[in-house]
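Scroll down for the structure; my scribbles are underneath it.
A single protein chain has been omitted from the complex, and every remaining protein chain is retained in its original position.
Now for chain A:
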Amino acid sequence: MPLFSSKSKTPHEALRYLRDTIPSLKNSKDKEHKKISDEVTKTLHVLKTQLYGSQEQEGNDLGAQISSEILSSLSLFVLIDNLAYIDFEGRKDVVAIVNNVVRREIGVRNPGVENVYSKPELIFLLIKGYENQEIALNCGMMLREFARNPLLATTIIGDERFYKFFEYVEVSTFDIASDAFSTFKLLGELLLDRYNFTVMNRYISQPENLKLMMNLLREKSKNIQFEAFHVFKIFVANPNKPKPIMDILLRNRERLVEFLTKFHTERSEDEQFNDEKSYLIKQIKELRPAEENYQIKEENMS
């Protein structure tokens, strides 16, 4: 009986079994395929349960041991590359297994992340996964786990295949588009990180970007207005506004104050938003034309 045999496998045997069997799913057919597929799914389920451990044995050694064996003998590549051939329930266990391995830390080391970092094709298999409806959401879940790590996120952003996201967020199927968007947004949050300050600074120094955000503040959609607000605020909060940015803000000072005072007043319960809004209004009211010495500097330069 398959269930019995998978239960009797030691974790080591289970991993070897998966390593040897999963690649054959691709070429097997009909009855044979079903048999193998069922056994693979059951083995994955048992493996996931051992990896996560039960409540009583939290932080167990077994999980750590299995995790390192997954990296050394099974390989994440086998799991991810064959995801589309693993059945519906099995795929979710693959996600759970991969995410657990990638999150697991041993002291200051993070072997899962190191493993993925050394094999970046894993990342690009997952990005490509958004193109296959069947596995798109599973891939998205793993990709987001990867993207939470700055090292791996940099790998994703640094590759030209990252631009695929601009297509994925616009596919007509809502669940895929919004999953891709969640990943996209997670990667975008990196820009707020300190070490990406130069990139952000370049963005908020360009008047075209400010104009776009100010127009989006008045977009018909309340949701777009709200998102635009969160970008606009960075332009205003910037302590070293370049002259072109300062000029636009100054030219629209009264209008901005009036506009922001009436902006999304129904969000009375959102404290953070209201604090930020009052801060912006105050900042804009207190805007003064660029300091003289700044102007002198400019003149000297020109």
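Just so it is clear, contacts are C-beta pairs under 8 Å (C-beta built on N, C-alpha and C of every residue); 3 or more make two chains touch, one makes a residue touch a chain; residues count from 1.
Everything below uses one rule, namely that contacts and distances are computed from a predicted model.
For the chain of the complex excluded from view, the name given in UniProt is "STE20-related kinase adapter protein alpha" [choices: "Ribosome biogenesis regulatory protein", "GTPase-activating protein GYP3", "CST complex subunit STN1" or "STE20-related kinase adapter protein alpha"].
Among A:Q50, A:Q65, A:S178 or A:N196, the one in contact with the hidden chain is A:S178.
For the chain missing from the display, the contacting residue among A:Q65, A:N99 or A:T154 is A:N99, taking the whole complex into account. Take chain A: the residues that touch the chain left off the picture are 52-53, 55, 58, 88-89, 92, 96, 99-104, 137-138, 145, 148, 172-175, 177-179, 182, 207, 211, 214-215, 218, 220-223, 248, 251-252, 255, 258-259, 262, 266-267.
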